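All protein chains but one are shown at their positions in the complex.
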Amino acid sequence: MDLNLQELNATEFPVPAELESNIAITSLSQLYNWGRRNSMWPMLFGLACCAIEMIATASSRFDFSRFGFEVMRATPRQADLMIVSGTVTKKMVVPIVRLYNQMPEPKYVLAMGACASGGGPFKEGYNVVSGMDKYLPVDVYVPGCPPTPQALLYGMIALQRKIDGQSIANGDDVPWYGVGSAEPTPVPVLGPDIIDPRQMDMIRRQAERAANDMAALGMRELPAAMQMVAAKAPTATAAPVEAAPVDGNALAFVLPAGGRPWEEAEDIREKRRLRALARKAVRASRRASAEEE
Amino acid sequence: MPTAAPDAPLTSTTIEGAIDHLRATYPEAVRADDREGYGGIIVDSAQLLDIARFIRDDLGFDYLSSATAVDYLGAGDHMEMVYHAYRSRGGGALVFKAQAEREQPEIPSLVSVWRGADFQEREAWDLYGIHFPGHPNLTRILMWEGFHGHPMRKDWREAYYEEEQKPFDSRWPGGHVHRAEEKNVFGKNVSYPREIDLSRLMDTSESAVYQSLGLGVDVERVMDKDGFETNELVVNMGPHHPSTHGVFRMVLTVDGETVTSLEPVMGYLHRNHEKIGERNTYLHNIPFTDRLDYISSMGNNHGYVLAVEHLLSLGRRYNEPTYRCETLRVMMVELSRIVNHLWAIGFWLNDIGAFFTPVLYFIQERERIMDFFEAVAGSRMMCNYMRFGGLFADLPERIKSVSNLVNDRARDYNTMQFLTEMVSERIPRTIDELEQLLTQNEILIERSVGVGVLSAADAINYSAAGPLLRGSGVPYDIRRADPYSIYDELDFDVAVEDAGDMYARYLVRVKELRESVRILRQILPRLEATQGESIWADGKPGAYAPRVPLGEAYGRVENGKGELGYYIVSAGGKSGTANPWRYHVRAPSFINLTPMGIMSQGHKVADIVGILGSIDIVLGETDR
Partner (left out) sequence: MYGTGLAKGLMLTLRHFVDSYIDDIRYGFRKYSHSVDNFGIRQGTQTKGVITVQYPDEKVAVPERFRFVPFLIVEDEDHPTRAGKDWCTSCGICAKVCPPQCIWIVRGNDPDTGRPVPEPEAFFIDIDICMNCGYCAEYCPFDAIKMDHDYELASYDRTTHHIHDKARLSKPNSYWRSIAPTRAYEEMLARGTWEHKDAAKEARRGQSASRSAPRPAAKAAPAPAKKEAQPTPAPAAQSPAAEGATPWSEDDAKREERRRKALERKARRAAKRGG
């Protein structure tokens, strides 16, 4: 490892002036990353078609143990990496979130294939989740339907590169060293349709709005069959959704006039980032008060 | 009630003869289905049960292949159950249908006649809301209990609904891209009924699973045979379990280590294949069929194109696929079958304890077949190779790779030489190795002989198919019983074993591997002989949006897992349609699970995964 001391000292981690030359923290990160990236055990967990290619990747011809993805563990408690290999259905996302919560940190999620990344060809289906990242933080997306073993290996190497770039000093990268215990991801509820507990407020708001203006919000109701056919009632896609309070990320693509971007309200990563920033602020203020004293 | 006593022995064994006989016996309750392009009979649902028994016992159609619902909204406005019954001796289908009102439809359950109707009727209840009086456990099977609505009904619309049929108008010419979730109110492909009450929201899907199985309490005191008081436990396996071949789940009741009852729970990979398939055009569905039984996509393609070609043949301009086309299809399907069986045996061994070594040996040959598929069809697994009246492309002269990434290493083989070496040397050698490793292995024999026994009568009654059926001593192979493509001119034997246990199924698969190699040996000279012949029935590639004449078709093939059937209805247009009205997949993996319960009773928990492995399911097909 060749280290540029000057560069490394420019980390955001607060290094007291008298210790500027001490770069122990950064090099520890590298050591730590080296250990983590080379002993990444995936969970033995297959969802759909992609799982077969994942097995092919694990078998002799491509053999991902060469990279330290040594053995696949059937229990989440011994796994570091969840390869979401296939279509995530609403019925299955509940166990997946539970499994994720059972994994010890540090944990990573790799979305393998189009379905796990963004819904895939089955996205339009009523029982399909449009991407694993709607429920869990995903680290690497591997496109393809299915990705060939080599494409998956590329994604795994990409994950290793991502780990290489992480720093223990940065709460964004390694939130599991934060203060207090990590919150488990809330498990979705299977009601009349799947319900994300984090969305509860928004659903409530929409339900209230629905009381006033139902059709414009695309609330599905099941009137008499023939009426439905005859009337061709406007649906969610037909009528542009009125601007509802959005606190999600901005969209990367231009939308047609009239439509408003509607990302889901909460994003785990965003929350984590905010938490990390808050922690940082607390630390900074503590330091400041200590210096004053 | 029968008006004419059918005392005279059945002289006519043809389908027409059987239908005549049936109409003579039940003149008021049976009428011919005379809609354009349709066949079979429509049965008065009040007498359905009697007639079904008559069809099974007197007419000899003892094997119920498929039972599925169709929603004729706006085209007659009724719900219809379509049954395809076959004789286990072979021959064509007796198609009979029962109709009901669309609102509150009710059709008597046929579970007491054919146990194989069990899951299929539950599916029809789940997706269409048809009620089946007399069904022992009429609960949702693919969706969860508490889900709002019955999604396959034509008036039910999903959250990302755009239009009734593809192609969608928003894609071109004004195709401003957006993601569907950006337009959906709740973002995550969900929508809620108006009357949703969040304050009283409860996830009852789990408790409903246990309650529907009659397992109100988890622990039950029972007396064992020596008079000791023991506890009966409910054990849940899956959906995340290394031995359930994907996201399958079983709920077992165990007395000690012994299983007293088992109930499969599925739907964890229900990705709405059929709903999407009815929005799709006929052509769109071919790549979707790849993702059903994703181990053998070629076989899935084959069944679907056969069904649609059958519909197309009702039209005026129709040419049969060329001989070369059929030959190539059969070759691809047989290669898929080899892949499928190698995979099935390997993972079955995983389940019973030989962890991964056999799988790794078998995957070696699979990788080479995958290389071949990749070179011919473009993808290792999702081949999307067959078209209506043709194929994607003929064999390339050479299996040649082209370097374009850094560190790419190219390969270049002559295709026919590659195939010849595979068929004459490598695959037979692998099968020999497989037999050397396993067939006489004492541990394997002790683990599998006498475990998971399914009798021949049960296998037929439970609509088992494929190696599961043939392992129980029923020599029923669609390639022989109801030949399609060029199978009638090929020389091969139907693999069959009488014992009906796990080991018998293993032996059937090994025999079928050898028969597949035998078929491939006959295919190669045919390929040489037809070199240069067009692969397209019309001499040129087919249209991208073929209009399919009105009617119904059921195309079925013998896939690696068993009978794969496609029931397709072209309705709603005047002169033909571009999108199927009904697209149903008779999935062998799904129906083969029906006898799982009776096969598991009395065995140990460790045997259950083995029994499941010996059935050989793929969840993409089970849940669709």
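Chains: A and B, in written order; residue numbering restarts at 1 for each.
Note that in this section contacts are C-beta pairs under 8 Å (C-beta built on N, C-alpha and C of every residue); 3 or more make two chains touch, one makes a residue touch a chain.
All of these numbers come straight from a predicted model, not from anything done at the bench.
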Out of A:A158, A:A207 or A:A276, which residue would touch the omitted chain in the full complex? A:A158
Which of these touches the unseen chain: B:D77, B:E421 or B:E533? B:E421
Of A:G86, A:P147, A:G171 or A:G191, the residue that touches the missing chain is A:P147
Write down which of B:E16, B:D34, B:D408 or B:D488 is the residue touching the left-out chain. B:D408
Selected from A:S60, A:T75 or A:S285 as touching the chain missing from the view: A:S60
Across the whole complex, the chain not displayed is touched by chain A residues 60-63, 66, 111, 114, 117-124, 131, 133, 138-145, 147-148, 150-151, 153-155, 157-158, 162, 232, 249, 251-253
List every residue of chain B that touches the chain not included in the displayed model. 166-168, 170-177, 179, 280, 283-288, 290-291, 357, 361, 363-364, 367-368, 371, 374-379, 382, 384, 392-393, 396, 399-413, 418, 421-422, 425-426, 433, 436-443, 445, 541, 544-545
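Here is the rule we use: only the chains that are shown with their structure count from here on.
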Could you put a whole-Å number on the gap between the CA centroids of chain A and chain B? 34
Looking at the complex, which residues from chain B come into contact with chain A? 73-74, 77, 102-103, 142-144, 146-149, 151, 153-162, 174, 176-194, 196, 198, 201-203, 205, 239-242, 246-247, 267-273, 275-276, 279, 287-288, 291, 294-295, 359-360, 363-364, 366-367, 370, 380-382, 619-620, 623
Note which residues of chain A are touching chain B in the complex, please. 44-49, 51-53, 55-56, 59-61, 74, 86-87, 89-92, 95-96, 99, 115, 118-119, 121-130, 134, 145-146, 148, 189-196, 199-200, 202-204, 206-207, 210, 214, 217-222, 224-226, 228-229, 235-237, 240-241, 244, 251, 253-256, 259, 261-264
